[in-house]
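With one protein chain held back, the other chains of the complex are shown just where they sit.
This part shows chain A:
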Amino acid sequence: MTGTASKKPGALLVLILVQAFCAVFFLWDVMQEAGPLRVLALRDFHVAAEAVSALCLLAAVLFEIRYLMTLLRRKAHLERQISLAAGAFHDVILDHFERWNLTPAEQDVASFTIKGLSIAEIAALRGTAEGTVKSHLNGIYRKAGVAGRGALLSLLIDGLFQLPEGATTLIPLQKRA
């Protein structure tokens, strides 16, 4: 999940579309070969192997869609990244988001909060009511086990100083430099 500049969501999207078409074609072919036998046709090795391959391809497509969404989320939160330090801090933040099991919406709200935006500003940016943002914030503070924004920030900054695990995030940063 580190290193963003080289990731091309466009290529990934094309791959998803091509693989989706292939998966549909092979599923159709399996159904053709199965004919009136339906599920019983799976006793034939060739049909069974093709069915499994098609399902694997389908699983790969779903996985790629998930990955593309993660990539786009990261890009959206790192849009104005200028320095390596910002990138390192972002890695720490993402680590915490994952550990706390924040939903995508909560990650977005948390990201804006850390950048210092007010509840009203976040609501306007996300096109939601302020009450919705407040309930997201409550969820974030509850999952992080903190009382409010100040404590949340302290927790994240504290994470920057703990480098035994954080060292793994520094290696790709040095490569990038």
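Simple rule for what comes next: a residue touches a chain if its C-beta (ideal position, glycine included) is under 8 Å from a C-beta of that chain, and two chains touch if they have at least 3 such contacts; residues count from 1.
Convention: contacts and distances are computed from a predicted model.
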Among "ABC transporter substrate-binding protein", "NADPH-dependent FMN reductase", "Aspartate carbamoyltransferase" or "Cytochrome b561 bacterial/Ni-hydrogenase domain-containing protein", the UniProt name of the subunit that does not appear here: "Cytochrome b561 bacterial/Ni-hydrogenase domain-containing protein"
Contact residue for the chain not shown (choose from A:Val47, A:Leu94 or A:Ala123): A:Ala123
Among A:Arg73, A:His96 or A:Lys134, residue touching the chain not depicted: A:Arg73
Contact footprint on chain A, counting only the chain that is left out: 9-10, 13, 21, 24-25, 27-28, 31-32, 68-70, 72-73, 75-77, 103-105, 107-108, 123-129
